[in-house]
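Dropping the structure in here first, questions after.
All protein chains but one are shown in place.
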Amino acid sequence: MNKELYSPLIFELSREGRSGYSLPEYHYSDKPFELPAQFRRGDKPDLPQVDEPTVVRHYTNSSGNNFGVDSGFYPLGSCTMKYNPKVNEAMVGAANVADLHPAQPYDTVQGALRIYRTLEKALSEIGGMAEFTLNPFAGAHGEYTGLMVIRAYHQSRADEARKRVLVPDSAHGTNPASAAMAGFEIVEIKSLADGTVDVEDLKSKLDETVAALMMTNPNTMGMFEKNIPEIAAAVHAAGALMYYDGANLNPMLGVARPGDMGFDVMHINLHKTFSTPHGGGGPGAGPVGVRAGLEKFLPNPRVVESADGSLRVEDGEFAFGRVSAWLGNFTVLVKALAYILTMGPKYLAEVGPLSTLNANYIMNSLNDLYLQPIAGPCKHEFVFDGLKDKSGGVTTLNVAKALLDYGFHAPTIYFPLLFHESLMIEPTETESRQTLDAFIDVMRKIAEEAKSDPDKIKGAPYTTPISHPDEDEAALTPLLTYRDLKK
Amino acid sequence: MEIYYLPTHEYIKVDGNIGYIGVSEYAASQLGAVTYVDMPEEGDELEAGEEFGAIESRKAASDLYSPVSGEVLEVNEELADDPKLVNNAPLDAWIVKVKIADSAELEGLMNQEAYDKYLTTL
Partner (left out) sequence: MHRYLPHTADDIAAMLERCHAESLESLYSDVPEELRLKGGYDLPGPLSEPELERYFKKEIGSANKPLVCFAGAGMYYHYCPAAVSSLMSRSEFLTAYTPYQPEISQGTLQYIFEYQSMMCELTGMDVSNASMYDGATATAEAVVMAVNASKKRRRVLVSATLAPAVAQVIATYASGAHITLEVIAEDKGVTSRKDFEEMICAGDVAAVVVASPNYYGILEDYEGYADICHEHKALFIVNSHATTLSVLRSPGELGADIACGEAQSLGMPMNYGGPGLGYLCCKRALMRKLPGRIVGATKDALGRRSFVLTLQAREQHIRRQKATSNICSNQGIMTLHAAIYMSLMGADGLARVNRLSAEAAHALADRMLSTGKVVLKYPDRPYLNEFAIETVAPVTADSMLKALADNGILGGVRLTENSVLVAATEMCTPEDIDHYITVLNSL
């Protein structure tokens, strides 16, 4: 690849007069169309003018500066970076949905609606819920949707005083942010030393003003909240609902269902547990499931079954509202269904235990060199509080960057906030023992070098396209467009 | 000028019924390189204990709470151009200048000695 030639911004590869498009020259009528002057743009947008080969080389070069699950091991905690099966992508084509407009008559889109309905039923079975909406576009969007269901439920009972949502202090930032967007006040619940929810603290905060408790289970430390029956009972006794953040659902596959744990509302990240690609930040999907009795509050539009088994789309009378123009990120749904059918009940049930085995294997292979703040076993992920021996001054950030030179993605760092040097590792079930062993070897080597040659680790990475970008400067003087750069 | 502090590390330097509000040296050292100060507008009314802005560094943000109630007479425009002044000289880099509505509110704040003692407990 020629980085010099094709790596600049596409704008910088632009030359006046070039173009990369091919359009027909249809003659529709003898009357040429003239845009009235008051609606006409003053000047043309300054978009690049490039030929097709240059565009292809530019983006192909650029892809070489990226790291995906297909490039190598991606142990990013709480992100469930499992293998994204290729057949899933192909099934989007096989399903013949590309040219379907969402306003087509229902009798011409029964296949698409069947995908929606079949996936909805599969997720209900896996979640232990009565029904799902597949409209939410991402995990955080699912949280918001679920909380709006909860709001609508309390309002339907004229229980207007429930303005607060309880969130453990170890929760993902999206939990409190989603609750705030849904109009709730947030109350933090403390964690115990083992990372699980402090049930006494929780009980002291439960009253008639609480709408819901949001939890992941296992939590962000990878610990199963074993007091969950007691927690659910207390929350329900107080008249509030239990919300399950499905970010950590993967280790529960084949083991336990959120509905059976006492959760009333949940979301699932299809781009985590159900193998759809993250796409560098999306599109994902955050389907929301509810227990029986809450279905009617799910957002519009809904896919419903007619008596003859055919499917149609309609709005419900009690829906809390609408969160999407159409039926969500539809192709993501196709891919997730392809995955579920490929795995079937037999192999889906192996996902949880094998992801947990992989996490425990790494943890037990490294906890002599890295500080394990919480005793195991963990579930799908675990947290180290940095190196055990911090005398060389090597931080979690340094360890993360050093990993990049060895062809591994870094773990999630500085989250959860409960520890100063959090290094959160989540291998998934699709990683082989050979991959894990190679990762373990590198992590051990880094720990040794952190003592023998700490400056070397602090200077990493050395082999990446860039190293140590000045992020303070980026925030201090934001340059956000090509125009900003030219100034 | 007398100086008083909130437990959330905002200070107010008092000159008659005029106050200059900023963040303490301790807070400035904890924040990391400040990249932005979100300030209220001239004429806004602050309330004691209420949020009036925020300080951002690259990967953190802290809300600012007002030690007293009163009208904002001036915001420190220098911070808009050079937010690092908060790191360099926090006690000079006041964020807002306020007209103190009720001097009695100052009695509920920590003086320098009390604040220094408070810092040792953190």
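Letters A and B name the chains as they come in the text, with residue numbers starting at 1 for each one.
Quick note on the criterion: contacts are C-beta pairs under 8 Å (C-beta built on N, C-alpha and C of every residue); 3 or more make two chains touch, one makes a residue touch a chain.
Please read all numbers here as calculations on a predicted model, not as lab measurements.
The chain omitted from view is touched by exactly one of B:Y36, B:Y65, B:W94 or B:Y115, namely B:Y36. Listed for chain B, the residues touching the missing chain in the whole complex are 35-36, 38, 54, 56-61, 63.
Throughout what follows, only the chains that are shown with their structure count from here on.
Rounded to whole angstrom units, the spacing between the C-alpha centres of chain A and chain B is 38.
Across the interface of their complex, chain A is touched by residues 33, 35-36, 56-58, 83-84 of chain B.
Across the interface of their complex, chain B is touched by residues 471-472, 474-476 of chain A.
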